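Complex shown without one protein chain; remaining protein chains in place.
Now for chain A:
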Amino acid sequence: MENLIALLVAAPLLGAAVLLCGGRRLDRVGHLLGTLLSAASFVIGVLLFTDMLGKSADDRTFTQHLFSWIPVEGFQADVSFQLDQLSMTFVLLISGVGTLIHIYSIGYMEHDERRRRFFGYLNLFLAAMLLLVLADNYLLLYVGWEGVGLASYLLIGFWQHKPSAATAAKKAFLVNRVGDMGLSIAIMLMFTTFGTFAFAPVLKAAEEHQGGGATLTGIALMLLLAACGKSAQVPLQSWLGDAMEGPTPVSALIHAATMVTAGVYLIVRSGAVFNASPDAQLVVVIVGSVTLLFGAIVGCAKDDIKKALAGSTMSQIGYMVLAAGLGPIGYVFAIMHLVTHGFFKAGLFLGAGSVMHGMNDEVDMRKYGALRKYMPVTFVTFGLGYLAIIGFPGLSGFFSKDKIIEAAFAKGGTEGWILGSVALLGAAITAYYMTRVMIMTFFGEKRWQPDAEGHEPHPHESPKSMTIPMIVLAFGSVFAGGFFSIGDRFLHWLEPVTEHSHGNAPISATTVTAATMVVLVIGVVLAYLQYGRRPVPVAAPRGSLLTRAARRDLLQDDFNHVVLVRGGEHLTRSLVYVDHTLVDGVVNGTAASVGGLSGRLRKLQNGYARSYAVSMFGGAALIVAATLLMRAV
């Protein structure tokens, strides 16, 4: 059974190879082949899952050693897989949601002539992402990490004829590179400190505090930097909004459900390293809570439906990072929120894609309105995703987000109160912006207009291949949270890997739930008053200072431009100046003085044989004199 693990990665990898190398003769079956191999991966995942369920909790770690990748004395890099409860959760999420999105893309990309290539990239992504979560050492994880970065780049820039998409792809790649540097430095530090980078020995060494607190903090912070890049956390968050230039299924799969959660996986997987360094954990919760509010505020101001959802993704991952930074109190809930978020956010994105599909690719929500009559299935599935994300009682988001808020309070002390309040505030803003999206898209008056070429949009329900994945994901959004929470099933499932402690909550769980409900209602009512009661203007009003800043992603690009681009320009200019004056000065000065000296020396060579004879005699006389002198001494 364990030998099947490699097939999980191999199936989509084969798909990617065949589709990308196969050429045009595969155009007609490419999408089916890609979907089939993705589904094969899911089926293998389910088989392994049932096998795992049959074993006792301590016996559930499967390993498969494939081959030695770099066998050098004192440096052992293996391609071997480790499938435990944490990886299993991810495998099912990635291949399950991945397969649904493959099916959805068949309809969504139907009119795109490069559909085969699109499915090749999607399969490549699945293979890399599965490699990332199945690796049993950090180096192999890094391979998957770079692989998903590559797939993300290729898919964001899939419509590369649009300059905005090409730029967005480059931006995502560059920003991710900063995070990747963190991961590679972390791996090097691990190797120099512990002599290995396989999960088990590294985590064991970290538990025993080998290598000293400062080194462990350094490793943890570098891992956090990597997580920030991949998961779009402050300060490396700027790429996610632009990444929405990619086709919507890509946004759903990569930039909502799976790839952007790789950072959370990394933190939870490296839990022992973070547990050993309270300072790093503090930084993690700060990053998480800042991003949580940052993304939520950005989400409130965007009129582009996908960018509003991107802000929301950022914010929800902020919740996960916050939970992961709480240590053993929060690891399980971070992963639980990750899974439920995978369902409802993928569903929301697919819904947004379905709306765009029916509206001539219009993304401005101010030009939607009243779509519930035209797209009933999209409306219902999107609505269920909406209820799930704001944490409506009984739906997925309710269980997972509530647990994170509780865990934040359970951190204890002033820190616990601050984190809990931030999480609650985030819940209120989530309710606000999601209600805004919902009302602007599906309720109110219809506000769509003919586009520049005079085509009146004819909103219509999307084809079955698109609606069925949305319905399945909506089921997940509704029931996953409850399913996981009844009898703390998910907790017991993950506990052997991530450990769990309850912390000491200053207030009871019921109080937290009640508070969450109150802020939820406040958020919804505020949004209703602003967008439901009054007609939504088609042209965006000027808005307050905060709104305008939030529309520009809270000035993240301006900040990057002023600090990094300008700063970089100044730095290079001063370096060029130093190079020109100092370095070139020394080099040119040496050359000039050697040149001048040789000009003088050249005069000695005047062509007169007798003058040469003088220098010869002089030289001989000197040597004789020197010899005599040395003898005398």
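The definition used in the following text is that contacts are C-beta pairs under 8 Å (C-beta built on N, C-alpha and C of every residue); 3 or more make two chains touch, one makes a residue touch a chain; residues count from 1.
Operating definition for what follows: contacts and distances are computed from a predicted model.
Chemist: Name the absent chain as its UniProt record does, using one of the following: "Glucose-1-phosphate adenylyltransferase", "NADH-quinone oxidoreductase subunit K", "Proline dehydrogenase" or "Dihydroorotase".
Modeler: UniProt lists the chain left out of the view as "NADH-quinone oxidoreductase subunit K".
Chemist: Any idea which of A:72, A:609 or A:633 touches the chain not displayed?
Modeler: Of all options in A:72, A:609 or A:633, contact with the hidden chain holds for A:609.
Chemist: Go through chain A and note every residue touching the omitted chain.
Modeler: Missing-chain contacts on chain A: residues 602, 605-610, 613-614, 617.
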